[in-house]
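FYI, not all chains are in this one, though none of them got moved.
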Amino acid sequence: MAAAGLNMVEAITCALARALADDPDVLLLGQDIGRKGGVFQATAGLHERFGADRVRDTPLAETMISGLAIGMATQGLRPVAEIQFLGFLYPCLDNLANHASRLRTRTRGRLTCPLVVRTTHGGGVHAPEHHSEAIESMLAHVPGLRTVIPSTPARAYGLLLAAIRDPDPVVFLEPTRLYRATREDVADDGVALPLDRCHVEREGSDLTLVAWGAALYEAREAAATLAVEGISAEIVDVQTIAPFDAATVIASVERTGRCVIVHEGARRAGFGAEIAAEIAERALTSLLAPVERVTGYDTVMPLPRLERAYLPTTERVVEACRRAYLYR
Amino acid sequence: MDEVVATFEIRCRRLIDEAGRPLGPLPPTATDQALITRLLEGMLLARAFDRRCVNLQRTGQLGTFATSLGQEAVPVGVAVAMHADDVLVPSYREGAAQIIRGVAIEELLAYWGGDERGHAYANPAVAEDLPVAITVGNQALHAAGVAAAMQHRRQARCAVCVMGDGATSKGDVYEAINVAGAWRLPVVFVVTNNRWAISTPVARQTGAETLAQKGLAGGIAALQADGNDVLAVHDAVGEAVERARSGGGATLVECLTYRVNDHNTADDAGRYRDPAEVEEARRADPIARLIAFSGIDPAPLEAAVGERIEAAVARYLAIVPEPSAAMFGHLHHEIPEPTRWQLRG
């Protein structure tokens, strides 16, 4: 956690500023993103720099934000909408699943929907109810919608630029717990990252740890602990949940033979299931141990007093990895 | 102790009565023979198109279809009042408006026949018009977004959104009206109050005396028009369009009409509706009224419209089916690597 560089919020602000500066069709909309700079300051200074027309405070209505962005996008604008917390995204699902993701198909390419919806992801920040969701798998089930979850400031920068430049709708989920957790040097060079590639962020030979967002940090800590025990863990940061680059995960599991998937959201029909299913179909013969999922439980994310008991911990990850490693 | 802080009124515009007699001094449009002919031709087209679609549906050549029988003055008045560079955001009952704007009849047929290419609109005149909206009410926000884009680019254009009386119960529509008021968006919301949303009469849809007053909640201009008086619809919507295009903000125009047919070809209104009410409504027919007013002989127009439709039907029936891989072709701008294998079936 370097002292220099940018934290994730700042990297996001930087990407937004670059997108606004580069492309006159880009505009931001959301609640309190103007003078206030957004509830997490992700748009701090942008209202002053680009004006109220391009950094637009909206009325308090999430359905409206999503529907407005669709209409704007059909006119060739590139709206980047902020929803304050992922728990407030539900009213947007109608527009995202029924329209944004379908407009190109519906009109056989005549109309397109180049919009981005930015919102938070995950818990662990002692927030009230509805402020800690991790429902990426619901979004991943929507054909035509890209879902991206960055895990570091630099990846947030590159992936957000890619999301804004993509000619189709993207939901960009920002792990709340990571907003200010780490700093790294981020070159503001306008270089986007690919939108359908998992990132192998640590090579290893004994097992594959697959994670994304803030849960990646538990995976990292687990890998460090396991390294001390002589277990070499490879870490794959999924980062683009949909489309999902199964090939990278499969290739890793083919090498390691073991896989533990870590995510914050509830287990049942969580995105870990998709990954495990791909492995069970495409890498079965390589598997030396059951594919384990270390996830949030199938219950409501508790209020702050119990939230730590809900989220996957490093210990749970380490234990699952040890079980996988020792499995014969 | 109680001080009146705001007052509002809702007005209803009517130009000619059921027998086609002027109800007062008429606007200049009412003497514009070319315009009146266009309006009449549009309504005749609507009626003939609907009839042909129902016939295609009954013979298994088209999917479920919803006609505009008896309420043709609304889509026609709307389409004719719009400028070419405005954007139409229809529901599913405004085929006539789409055709008048430039959508090919065979495209509309293809769409209702279950083929997405029907929404591709080859005619550049309608390149920006939104396709048929199946989900009731969502399109109001899309229209507001289109309008916001126009405003953002300082264009003197507007979006015209058409919806039913039932749609006004959806929060989406209210949110659209509200943002249109807050941002003074160049958008016109046309509510086709045909008195029924499938089996639900408007009186059970809302406690509001008029649907126009829904506009008051967002602080936008709001009025009613006699929806069977195509001159009134044209006039009211035209005024709203000019207001929007000139920076005057949004308007809600409630057009009072009646859904004479079943909801669609899958519905049987006999189960829930008094036939006497329907008979009563038939007497207010918008086409007969305009003919009475104008004295125009509809026969040659009808013949021309019929030919145009038959030619389009022939083209429709000759369309070669898409290969099944077409369902992947426009999901994203290009097929993402991870799902490409699915193309092979």
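Labels A and B are assigned to the chains in the order they are written; within every chain, residues are numbered from 1.
Going forward, contacts are C-beta pairs under 8 Å (C-beta built on N, C-alpha and C of every residue); 3 or more make two chains touch, one makes a residue touch a chain.
Note that this is a predicted model, so its numbers are computed, not measured.
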Full-file chain stoichiometry, since only one instance of each kind is pictured: A x2, B x2
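Note that only the chains that are shown with their structure count from here on.
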Chain A-chain B separation of Cα centroids, rounded to whole Å: 40
Residues of chain A touching chain B in the complex: 27, 53, 58-59, 61, 63-64, 66-77, 79, 94-95, 98-99, 104-112, 143-144, 146, 166-168, 196, 243-247
Parts of chain B lying in touch with chain A, wherever the complex brings them together: 87, 116-117, 119-121, 127-128, 130-131, 135, 138, 140-150, 152-153, 159, 171-172, 175-176, 178-179, 182, 326-327, 329-333, 336-339
